[in-house]
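Apart from one protein chain that is not included, each protein chain of the complex appears where it belongs.
A and B are the chain letters, set down in written order, and residue numbers restart from 1 in every chain.
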Amino acid sequence: MIGRDILGIEDLSRSEIELILETAERMQEIGTREVKKVPTLRGRTMINLFFEPSTRTQTSFEIAGKRLAADVVNFSVSGSSVSKRETLLDTAKTLDAMDPDVVIVRHRVAGVPYRLAEVLHAPVINAGDGAHEHPTQAMLDMLTVMEQKGRIEGLTVTIVGDIAHSRVARSNIYGFRKLGAEVRVAGPPTMLPADIESLGVKAYTNLREAIDGVDVVMALRIQMERLDGACFPSVREYSSTFGLDRAKLRFAKEDAIVMHPGPVNRGVELAHELADHRSSVILDQVRNGVALRMALLYLVSGRLKAEEAASAEGAGPKAAARRGGD
Amino acid sequence: MSRLLIRNGRILDPSQDLDAELDCLVEDGRVVRIEPKLVEDGAEILDAEGAWVAPGLIDLHCHLREPGQEYKEDLASGGMAAVAGGFTQLACMANTDPVNDDPSVTKYILDRAAKDSPTKIRPIAAATRGLEGQVMTEMMALREAGAIAFSDDGATIMDSSVMRRVFEYSTLAAAPVIVHAEDCHLRGGGVVNEGPVSTRLGLPGNPVAAEELMVARDIRLAKLTGAHLHIAHVSSAGSVELIRRAREEGVRVTAEVTPHHLTLTDEATMTFDTNTRVAPPLRSASDLRVLRNALAEGVIDVMATDHAPHAVYEKEVEFTAAPPGMLGLETALAVTLDLFRDGTLTPIEFVRRWSTNPAQLFRLEGGSLRPGSPADIVLINPDHEWTYDAGQGFSKSRNSPWTGQRMKGRAAATIVDGRLVYHHDRGVLIR
Partner (left out) sequence: MRIAHEIVERIEDPERLYLVAIPNGGVALGRILIENLESLTGIRTPLGILDTTLYRDDLSTRSSRPRLRRTEMPSSVDDRVVVLVEDVVNTGRTIRAAMDALMDFGRPSQVRVVALVDRGHRELPIKIDFVGKNIPTQPNEKVIFRAGTDASASAQTDETAAAEDPDPTVLELIVRESEGG
């Protein structure tokens, strides 16, 4: 997998995901040591290219890189490329000239990591592109479920919230389905995207039905701007209809776990009491985030050698490598 | 007296229902004879080598960006791209800078075109001042200055009372009103067709309802006022249905469809290539099928490119920030010949929708090879295989999703007013 772009769960095969999760499990142990560092990526350069600020994800990647002894460089780009008159192509070429071994990209708009990956010789890891995909989040979610339940095959997972605008939802839908779980989505009609069932999920507008007998309930973060009239009339109505609390959770299985990508809007998606409840694995998700990102950095960091790049047909240096995954 | 004899061609003239191997003699800028085996001494001979010989293509919808945005395109480069694509006449839209909402701008365009453009250019003027959708333009004065139709294309007149008055007044000027039908509120920030593809891409969707709503409204208003409504770039099956019913009721509605809506679906945007971002967006496979059938049936009357050049740095940005639009003049033939290749259109019907119908709809000269007609002629080789490189084309811009692809079908030669202005071996011939 060296040199492979990790742009979305949609492009990864089941066996690739399983390899990544298995590797992440091994990386978990490093976080329990006194010296939380291994020399594996010593001398390698990792660039965090965050067009959209994100302390949590960026920090998680940074810690992951440093635990592997990589040199981590943070590029925070504010403003769109339009306002700065710098095209994405120029940004990519500039970065490429610095010979990084891996580039992590986050952008407010879907598709940017894909366009950058076509030009960069280093592998690109998508840290979130618009409402499209957030593959590392989905994989750390899957890792957490594996940890808690021992498997993913045969489980039922419900994702609740603003599905239409959520990259976490999409990546989790692809990921959990690829590994054999049944996935449901729930939210108000204004927050369910067109033809969502074409992704192989059942859509619900009734929370109780949606979580009836499920093993995992994943609540998504609501952007407050969407709750004042645009997609939903008020915070109060959202939390009473779709917010999770202990009472509603009783419709799920008794040992159901509650997940959330964070940060939690207490009282909106999750009742105050639930965020710290024993069924909540939110902190495990965060811890697993570092292990998962370490696993990816270990597996993919490294520029494609010149011969491999030259022999790849199609545009860009990594066209052939990217045609992986079944 | 200059004479040109085109021989060994297959004459396709929809205006005379003529499809035959005949020779064509041109004298002083006009077609004079179409007969078998003409022998004329003193005439310059152009050997068609079996190519189709048809009235030149007429594009009722393109953006030439002059005045004001010459970095994207101008009348010279647009004109050259046009003749290379087989077009002898272009109708250019008013969303220039300044907007073509004043006779002075219309005259400017005509003057510049006469000097710089190898193809004929007919300006479309704005329907409202500044394209703001509020105050009507001086349609009579604009008509007199040379405008052939009115349109706020690029924008939609959202205020229905304004739209009604524009339609009503247009009947005085006896000119068609071309509408870009898109409810801007429903469209919202939508950049791709709303559906399974927009859901997978996580990009904001633009539902067909946004177009259909406005098509329905404009048809009603056209019916109310008796205006000639021409719907630009129809993209959805629902719109086709509305047009069909309106026709049955006798409403004066005509419609156009672009090469890209006839051949590409929203799946083409899966690569996030901003050259596939267009307004209206590429739609679903079933919409595409309905559009092709509608064009064959005649519910849609013409094809038009909506040639929309943008600079590289404007397009090489994140998807939602890229201006919508793609080039069309140089690839129109190759792309739309697909409808001939799969049997949807016979050669003469193909030519009718690119030449005869546009001329008739907008009452323009051209679209015919009847003796006496201006000699605006295109030689089409439907089998010519070539690779399109937008960077090497005549257009100043490069925003085409077909760049780098193998194409089949091309203009072998283009003649405007009896003069050879383009030949595929020799390029564009400047006067």
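Keep this in mind: a contact is a pair of C-beta atoms (placed from the backbone, for glycine too) under 8 Å apart; a residue touches a chain by one contact, two chains touch by 3 or more.
On a predicted model such as this, the values are computed, not experimentally measured, just so you know.
The undisplayed chain touches these shown chains across the complete complex, A. In the complete assembly, the contact with the undisplayed chain comes from A:Met1, out of A:Met1, A:Ala122 or A:Ile173. The residue touching the chain not shown here, chosen from A:Ile163, A:Ala181 or A:Leu299, is A:Leu299. Of the residues in subunit A, those that touch the hidden partner chain are 1-2, 19, 22-23, 26-27, 29, 33-35, 37-40, 68, 298-299, 302.
Here, only the chains that are shown with their structure count from here on.
Chain geometry summary: the mean Cα position of subunit A and that of subunit B are 44 Å apart.
Residues of subunit B that touch subunit A in their complex: 194-196, 198-203, 205, 207, 271-272, 312-313, 316-321, 404. Of all the residues in subunit A, the ones that touch subunit B in their complex are 10, 80-82, 85, 87-90, 107-112, 114-115, 129-133, 167, 170, 193-196, 198-199, 315.
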